[in-house]
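Every protein chain except one is present and positioned as in the full complex.
Which chain is which? They are A and B, in the order written, and residues in each are numbered from 1.
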Amino acid sequence: MIELDYDVSIIGGGPAGLAAALSAKKNGAEKILILDRNSWFGGILSQCIHDGFGVEETGKSMTGPEYAEIYIESVKKEKIDLMKETMVLNLDKNKTIIAINKKGIHKINSKSVILSMGCREKTRWNIMVPGDRPSGIYTAGVAQAFVNLYNILPGKNVLILGSGDVGLIIARRLKFEGVNVLGVVEILPYASGLPRNVVQCLDDYDIPLYLNHTVCYIKGNERLESVIIAQVDEDWNIIESSKKEIKCDTLILSLGLIPENELSKDIGIKIDKNTGGPIVNQFLETSVQNIFACGNCLQVYDTVDLLSSDAKIAGKYAAQKEQSNKNEIFVQPGEGIRQIVPQVINKAGKIKFNIRVSKPYKSKTFYLKVDNKIIYKKKINWANPANMISFSAEINSVLLKSNKTMEALLDD
Amino acid sequence: MTKRKEITCIVCPIGCKILIESDGKKFKLISGNRCKRGVDYARSEALNPERMLTSSILVENGIWPLVSVKSSKPIQKEMIFSVLKEIKRKKVAAPIQVGQILIRNVSGTSIDILATKSIEEIKK
Partner (left out) sequence: MKNADIAIIGGGVVGCSIAWELSKYKIKTIVLEMGSDVASETSKANSGVIHSGINSATGSLKAKFCVQGNKMIESLSKEIGFSLKWIGKYVIAKNDYEIKELDRLKEVGEKNGVENLRLVDKKTIKKSEPNVPCEKALWVPTAGILLPYEFTISLAQNAAINKVDFYLETKVKAIEKEKDGYLIKTNNGDFNSKIVINSSGLNCRNICSMIEEPDFNVYPCRGEYLVLDKTYGNLVNSMIYPIPPKEKGVLGVHITPTIEGNILLGPSAEFIKDGFDKRTTKKTMNDLIKDAQDIVPKIPNNSVINAYSGIRCKLASKKEGGWADYKIYESKNNPGIVNLLGIESPGLTAAPAIANHVRDIISNSFDLEKKSKIIKKNYFTKHFSEMNAKEQNSLVKKDSRWGRIICRCEKVTEAEIIKALSNPLGAKTLSSVKYRTRAGMGRCQGGFCKQHIVRIMQDEFNMKLDDIKLKSPKSKMFFNKSRGVNDD
């Protein structure tokens, strides 16, 4: 077994891991290692060949690979160690990592660990679509990898279920490759991706968007032959009379992302059921001391800019190794709020929060309250679950000493 | 004929809905933008719609079969499919650097197609 020692070990070399590594270096860590299971770094960005990355961060709109390359070059310049095609088999509470690659098993002793494993995609069985089990059904990320990395087209007549950004982007991509994109089906009454993507990916190419619809049946003896779509009512029940059969040979599922936390769960890190990721404090430290989480495995982000900015927080404190504090308050989502990160505050100061609302709202006020006392408030003219909202709020030490629970909610 | 239209700005993720008035030659912004980039976008959308194009080009002798590419500038919407056709016919040899010009003046647009990824050569 090859034994190594690092100050900070980072599991996952996508944008979160890369940004965290640079920040850790900047903040005093000397020996830093990034491990990734793929033969490349940059994670999912490698296949996100569309632009729109880095607008807030750099002022320029870049493609995914370009954005990744900037970070990878910086990481190499800073002499941060990289281990690719390496899978972490085990992580324990002592921050010892057991990882494997073609050179053998590695035992990596670390002072801090940053979890940046990203996320996986929801599958057909997460929404239990009945019918046959033919070939030709792909999740959007996998379809994107085949088209953009491997020079393979999954099909010729494609229907897409889910109008999140991943689904919209793949719609345009396939259209550019000469594929017949029959439409995008969305169960909500509005597209769940960014408005710019609805314009650039659907409107520009007259790709129909079926709102308030879902796929309720899959048909195909060996390869997909058709699907049945139907309109749904407010409770998402199928309206039988609206059923319509669409002939297609490929169904692409863009159903949403699930933060990848198998390693986290294995060591008993507390998980927030609202985000699907670890419960963290303002340093993005999990319930296990000196294990931090950032990126999509902490919570699914909308933009890489915000993701990188938050990841830098994790990197900074993984390097500095703050002492754990006795006084802490918990933060919980209340009325109108689906999730809030961080979920624990144990140091006074200006804290950066990210929230998602539970459904679309107009003209509301967002509050952070403790026992009806307003700690922070912000007017929100328009909010949508698909768009993460960030803000900073001052949390003082008196509040921390109270050991109470702070609620995040919307009100008029 | 002057038409009033609501367009969604695509410059940044916010996606402001901008109300404009245009006859295809002249342009007036009524309301909706939050920044100056929105004005420029609305104008170009009304008079000369263009889009940044991203795609991929076949690679010879590289560790990956494709290199992702982008247009050096937004391309006129109506030219997009001719540009894509030329991109599909092209082959480039590895090694390729990010930013390398792979096609100059694609389809006579005076816009170049640049590599957005580095691709190493296959080692024998």
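Here, a contact is a pair of C-beta atoms (placed from the backbone, for glycine too) under 8 Å apart; a residue touches a chain by one contact, two chains touch by 3 or more.
These numbers come from a predicted model, not from an experiment.
Q: Could you list, sorted by label, every displayed chain in contact with the chain left out?
A: Contacts of the unshown chain, counting the full complex: A, B.
Q: One chain isn't shown here. Among A:56, A:85 or A:328, which residue touches it?
A: Selected residue, touching the omitted chain: A:85.
Q: For a quick check of understanding: of A:77, A:156, A:243 or A:359, which residue touches the chain that isn't displayed?
A: A:156
Q: Please identify which residue in B:16, B:42, B:66 or B:119 touches the non-displayed chain.
A: Hidden-chain contact among the options goes to B:66.
Q: Going by the contact rule already stated, which one of A:81, A:177, A:204 or A:328 would touch the omitted chain in the full complex?
A: Of the candidates A:81, A:177, A:204 or A:328, A:177 is in touch with the missing chain.
Q: Among the options A:146, A:205 or A:361, which residue touches the chain absent from this view?
A: Answering carefully, the residue with contact to the hidden chain is A:146.
Q: Out of A:73, A:132 or A:335, which is the one that touches the chain we can't see?
A: A:132
Q: Please give every residue of subunit B in contact with the chain that is not shown.
A: Considering the whole complex, subunit B reaches the absent chain at 56-58, 65-66, 88, 91.
Q: Can you name the residues of subunit A that touch the chain not displayed here?
A: The list for subunit A reads 1, 37, 85, 87, 89, 98, 100-105, 120-121, 123-125, 128, 130-136, 139, 141-142, 145-147, 149-156, 177, 179, 216, 221-223, 249-250, 262.
Following the convention adopted for this analysis, only the chains that are shown with their structure count from here on.
Q: If you average the CA atoms of subunit A and of subunit B, how many Å lie between those two points?
A: Using C-alpha averages as centres, the distance is 26 Å.
Q: Residue numbers of subunit A touching subunit B in their complex, please.
A: The touching residues are 46, 49-52, 55-56, 61-63, 65-66, 69, 148-151, 176, 194-196, 198-200, 204, 302-303, 387.
Q: Could you list, by residue number, the parts of subunit B that touch subunit A in their complex?
A: For subunit B paired with subunit A, touching residues are 7-13, 15, 17, 51-52, 54-56, 58, 64-66, 68-70, 77, 84, 98, 116-118.
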